[in-house]
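Other chains dropped; remaining ones untouched in position.
Every chain is named by a letter (A, B and C) in the order it is written, and numbering of its residues begins at 1.
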Amino acid sequence: MAGLRVGVLGASGYTGGELVRLALGHPEVELAFLGGRDSAGRTLEEVHPHLAGSPAASLRIQPVGDAKDLDLAFLALPHGESSTIAPALLEASVRVIDLAGDFRLPATAYPEWYGFEHPSTAWLEKAVYGLPERFRDQLRGAHLVANPGCFPTPVVLGLAPLLERGLVEGPVVVDGKTGLSGAGRTAGDAASHVATEESIRPYRFPSHQHKPEMEHALALATGIDVRITFAPHLVPAVRGVLTTCYVKASEGTTTEALGSALAEAYEGEPFVRVLPPGAMADTKRVRGSNVVELQASVDPRSGTAAVIGALDNLVKGAAGQAIQNLNLMAGFDETTALPSIGVYP
Amino acid sequence: MAGLRVGVLGASGYTGGELVRLALGHPEVELAFLGGRDSAGRTLEEVHPHLAGSPAASLRIQPVGDAKDLDLAFLALPHGESSTIAPALLEASVRVIDLAGDFRLPATAYPEWYGFEHPSTAWLEKAVYGLPERFRDQLRGAHLVANPGCFPTPVVLGLAPLLERGLVEGPVVVDGKTGLSGAGRTAGDAASHVATEESIRPYRFPSHQHKPEMEHALALATGIDVRITFAPHLVPAVRGVLTTCYVKASEGTTTEALGSALAEAYEGEPFVRVLPPGAMADTKRVRGSNVVELQASVDPRSGTAAVIGALDNLVKGAAGQAIQNLNLMAGFDETTALPSIGVYP
Amino acid sequence: MAGLRVGVLGASGYTGGELVRLALGHPEVELAFLGGRDSAGRTLEEVHPHLAGSPAASLRIQPVGDAKDLDLAFLALPHGESSTIAPALLEASVRVIDLAGDFRLPATAYPEWYGFEHPSTAWLEKAVYGLPERFRDQLRGAHLVANPGCFPTPVVLGLAPLLERGLVEGPVVVDGKTGLSGAGRTAGDAASHVATEESIRPYRFPSHQHKPEMEHALALATGIDVRITFAPHLVPAVRGVLTTCYVKASEGTTTEALGSALAEAYEGEPFVRVLPPGAMADTKRVRGSNVVELQASVDPRSGTAAVIGALDNLVKGAAGQAIQNLNLMAGFDETTALPSIGVYP
């Protein structure tokens, strides 16, 4: 089998490891290159001992800049690196899926939210936002995909159909809860088990970079501008993001109407599960899968709707969604190599 | 030592156990009665093995109805029981601190929020809401105290000073996160470790009974009516409540102004810690203590303020606050037997 | 596709859910019957919401006794039930894999260790112990397989090659550590998150029924009788068993010799990973996979060897090993539908 020659740049992090794990189960993908910085020179199994039993175990991580002869590259690098690396790859006809934030926002937003001037605005304008359930057609032919952030994914999927149908009206308050794996592999003492167990704590309010991403992606998806307030919180978990969006329900909007709108919007979608009325989303249930669970209901007293989404931040919130995008870009079945059942409990 | 003769009715639950633990460290309190239902006949150490080393270890739990010769009774019983038991105690001159919801709301709210007609509305009208930092003077002479819920405590403490000073304006969205101990000792399979680890999930939106309590208590505390939307969430922790309140910042309100208002309001309070600018509340830090941590800041783009509070739901959110109320009612130093330093890490 | 018609009796427990999840990914298996007791009448997705997205979601659980027209039945029932149900299935030419303890011990051991007289000793004598790495040939033609317990699996795999080669000599002390999922889905208050977080505790010493299973299986596997002392412990995890076996190293036995023996014994085995010298086993690494990690080393001062194994008790310790046995019994590739890479982190 020839296969799509794929590289993972930034293979030593959690997202990198998950990309490798999923890619290894993909019948059309050939894992042709692993790139890293500090990890260059080590083998995959040294960096990710849980991959010791895989066929790629002894593959050696190479300097990021040595990537060549690839059909597609996943960039799982720190924010700010992808945008310097992607152009050369793209010009060499390597398709790129960026898992950092480098191609998610308008150019003007980068200084404020990411602290750098965007170095490749021409490519930025061509990037497609990699949320398949909303941008599937554009993704099929895409050369550069901006894989969405873990928080924006459930927020955009949950709100877009409701905004479009006029069932809810901005502004929106998004309260995010996440496990620690989103903080990355070398997150320091604050990410230790000792500091995390029994700790519930907010962080980076009001300046988390997923806020402008939510606003931008919702505008792209619906044509509607909504103002977002976003506060993320860390809770003692490893995988899992749950977002609770609070938004004004339009006059007459009922819980049933919200549920029907979501069900209609995502009918037939393999990775979106709209919960039946009364059911509650649970990050544990989607652990290890590419599924996002959605629920919505109205508090009739206050007229506020709560639109809630749950996913595994390393799968549907990162590596799994990236594989889904690869499948679209390369014309494979969209669900290839992507579990739709979580490893529960 | 004469001592205040105190009874704990509902001694076998987590709150009951914490009341006993704290009462045992109180030099002016004599633990004169332990009452239970299913646990009647068993000793304290059988029901709470961690109390095996205490002087009360072999005290036998008696039927709740056998309480007598007490100066004060803590009622840590299921909602709906306190209101049938309290009147007889009060008429026998036993002061009562109710840790259930039976004396927290106006009579008219009980059918909707608690599912019963209130059986003792005359006493209900005399009940004082047991939030010392806001109702200290009334508590000093009180005979019947409604100990606040775990979620309303940080919400009311955080919002009241800001509403009073006109720095924020309702309505308010309250996003609550809690560990599992608040669900009680026999909470079933959904509270198992297997179902809880890695699980982030909402529950009981929009009908949690702490919502009307927040509205009622804020009105009592400030004279201002605010409409609350409240969504609680379970996260994989044992102790700990963190509440994130989203509310419109008034024109010109800054993060500094919010911080100053809180600092001023709680200057000298032994159990309220207003965090310095930039610091983030953390439930782990107050674990085992009677302290509530508060922080507030404004998102200048959206004009929304986030007012955040963290406490240990079994201490400041239940048993500790009840002891604080006892201290006030009995004229003891308000901090007696109450830790102001958490057991960290 | 015709497919092997498979039933899961006891589908509502954790092991049952895991059997269904793995069977759904098996191209040669048709999930033809789900049986339960209290859960009969409910659909699979009601009982296991994480399976809501699967093709079997709306399959209804039927009374256990209604199983018919099956090629193979997994019995994931409480101890003592399988032995009453299996004979009728076997006589109707349904092959049986029992995940309880009903066919693991000699008949004489049942009264003492399981509290019942074995009702079908003729079948018991025909049962094959389902540890593929040691009894592969017998399993190929087996009609009745006793799937091993979660603790015995790593103990037997770790010790057998070392005993056979005379590198170690009994008796053996086995210290087991396990997460809570092994205790089952309705394990009561002691299995609550509140009672489990921060709790490290022994249980059921010295009377755990996996002790005689270890002795019996080691004798079957090696022909050598060793006396075992076994103390299991609960630690705050969901999945995961780690067994530490302490045994006298024979004169001259080195850590290198132990490692070589294990490596030689399991060369080419897809689900046994012998760790390189100095590496430490980790249950987290094999989570969700059918892999067992083994390590062995000698304390030269005391002459005691520590032989350590780690696995996921629901996969290699239960449902995964059962699928591995099905693959052998039915002549499929032994690794079909079984992950050899854990979902890490």
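One rule holds for everything that comes next: a contact is a pair of C-beta atoms (placed from the backbone, for glycine too) under 8 Å apart; a residue touches a chain by one contact, two chains touch by 3 or more.
Predicted model, so just to flag it, every value in this text is computed and none were measured.
Asker: What is the copy count for the full homomeric complex in this file, when 3 chains appear in place?
Answerer: Total copy number for the complex in this file: 4.
We take it that only the chains that are shown with their structure count from here on.
Asker: Shared numbers divided by all numbers used: is that above or below half for chain A and chain B, i.e. same or different?
Answerer: same
Asker: Using CA atom averages as chain centres, what separation in Å is found between chain B and chain C?
Answerer: Chain B and chain C have C-alpha centres separated by 46 Å.
Asker: Distance between chain A and chain C based on Cα centroids, please, to the nearest Å.
Answerer: 36
Asker: Chain A to chain B: how many Å between their CA centres?
Answerer: That pair's centroid distance is 38 Å.
Asker: Of all the residues in chain B, which ones touch at least 2 other chains?
Answerer: Residues 179, 194-195, 197-198, 236-238.
Asker: Which residues of chain A touch chain B once you look at their complex with the stated criterion?
Answerer: 171, 173, 175, 177, 179, 194-195, 197-203, 205-206, 227-229, 231, 233, 235-242, 244, 246, 280-284, 287, 295, 297-302, 304, 306, 308, 310, 345
Asker: Report the residues of chain A in contact with chain C in the complex, numbered from low to high.
Answerer: Contacts found on chain A: 14, 17, 21, 24, 48-54, 181, 197-198, 238-239, 270, 273, 279, 282, 284-289, 291, 340-345.
Asker: Write out the stretch or stretches of chain B touching chain C in their complex.
Answerer: The touching residues are 14, 179-181, 185-187, 189, 191-198, 236-238.
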